[in-house]
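The complex is shown incomplete by one protein chain, all other protein chains being positioned as in the whole.
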Amino acid sequence: MTIKIAVIQFPGSNCDLDTLHVLNNVISNGIEAELIWHNHFKEAQFDGVVLPGGFSFGDYLRSGIIAAHSPALDEARIMLKGGKPIIGICNGFQILAEAQFLPGALLRNDSLKFICKWVNIRVENNKTAFTSKMNIGDVLAIPIAHGEGRYYTDNLKELEENNQIVFRYSTENGELTEQANPNGSLESIAGVCNLEQNCLGLMPHPERASEPILSPKQTMHGRLFFESMVEFIKGRVS
Amino acid sequence: MDHQEYIVEVVLENKPQARDPVGTTIQKDLLAKKGYNMVSNVRSGQYLRINISAANENEAKKMVNKMCNDLRIFNPVTQNLTILKVIQKN
Partner (left out) sequence: MPKVLSNGDELDVDLTEPEIKQIKDLLERAPTITEWGMFDVMHSEHCSYKSSRPKLKLFEDAEKNYDYVLAGPGQDAGVIDIGDGFALAFRIESHNHPSAIEPYHGAATGIGGIIRDILCMGVRPIALLDPLRFGPLKGNPHSQWLFKYVVKGIADYGNCTGIPTIGGEVEFDKSFESNCLVNVACIGLGTIEDFEHAPSKAYNPGDYVILMGGSTGRDGIHGVTFASRTLTEMSEADRPAVQIGDPFTKKMIIEATLEAVKTGYVRGLKDLGGGGLSCALSELTGDGGTGGDIDMSKIFTREPGMNSFEVMLSESQERMAFIVKPEGLETILDVFRKFEMAHAVIGRTDDSKVLKVKDGDYLVVNLPATALSDAPTIPREEKRPEYLDELIAQQTPEPIKGLEEIIYDLIASENICSKEWVYRQYDHEVGVRSVVKCGEGDSGVLRIIGTNKFLAASVGINSKHCYLNPYEGAKGGLVEICGNVIANGAKPMAMVNCCNFGNPEIPESFWYFSNAVKGMADFCKQLRIPIIGGNVSFYNEDEVSKTAIKPAPVIMIVGIIEGKEKIITLPFKKTGDDILLIGETKAELGGSEYHSVIYDLEGGTSPHLDEKKIKATWDFLFELYKKNLVKANHDVNKGGLMITIAEMCFKNNLGAELDFNGCYNDNLRDDEFLFSESVGRFIIETPPKDYNKIMEIAKHLNVNVKKVGNLIANPEIYIKGLKGKNIKLDVNKMKKLHEATIPSLMEI
């Protein structure tokens, strides 16, 4: 079967081509990914969707808020209800949070500065559409690049009870320390999912961590996200 | 002389002749597209609320003006500073 994935281009998305490259040239394996301009997106044609990183609408006003009002999100809402997988990476996560697909908000980094660096994240939930190929407690090497990635929610307890925390920033050994938390996120949270676990948002960039040549330690942990998605889609169909 | 606590509200915004891409994008890509056509222009800025101890309202205003200028809290080349309000704190 061919798995059709839409990579949505909002005005100002800039990791769209990177994500497309990884899906089509690195993962491939039955995937046919396509760039779709946000106004043209029709959910019925696709098995899954990626909201890529970037600065949609320049991040003016607040990261993700203007894109959250795009017709693409109305389509995505139908997908969400239908149980199809949706992942928001970096700016995509900010859009999903602003559109209330996911709980919480992304605030300015503690340092008030943009941060571009490789970090480690620990897997907290491997039941989502994007983490089935990981084990709980696994530590993934993956880069971040954002100015507004400090996760905040006033509903932490519910998030914990519902197992919606998917990743936390950690040391290489999986410890949660203040130093390993690059942006001051609440409880070191790096990624969360919805109740149904088919929608994931995270600040780090799996598409930048999918090829050994780009990774400081020649890892390719980013592939696990997309491979899990493929498995999830295949499971839904069969 | 007795000092009082005042709250000075300050707005920093780009000068009228300078562009404001943030305001323009809010108006064009959000408001106009969602049907708020009656909005013709949006300008963005930064709002500061400064608690300050001063002898009187005028001095509070003056000091805020001075600190904003001296420390380049705004850049006079591109921005204007407006003191919106000075409130005496009880």
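Residue numbering begins at 1 within each chain, and the chains themselves are lettered A and B in the order written.
FYI, contacts are C-beta pairs under 8 Å (C-beta built on N, C-alpha and C of every residue); 3 or more make two chains touch, one makes a residue touch a chain.
Since the model is a prediction, treat every value here as computed from it, not as a measurement.
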Touching residues on chain B - with respect to the absent chain: 14-15, 17-21, 25, 72, 75-78
Where the missing chain touches chain A, by residue: 11-12, 14-15, 17-18, 21-22, 37, 53-55, 57-60, 113-117, 143, 145, 147, 205, 207-208, 211, 213-214, 216
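In the analysis below, only the chains that are shown with their structure count from here on.
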Cα-centroid distance, chain A relative to chain B, in whole angstrom: 36
Complex contact set, residues of chain A against chain B: 11, 57-58, 60-61, 65-66, 69
In the complex with chain A, residue positions of chain B that touch it: 21-22, 25-26, 29-30, 33-34, 44
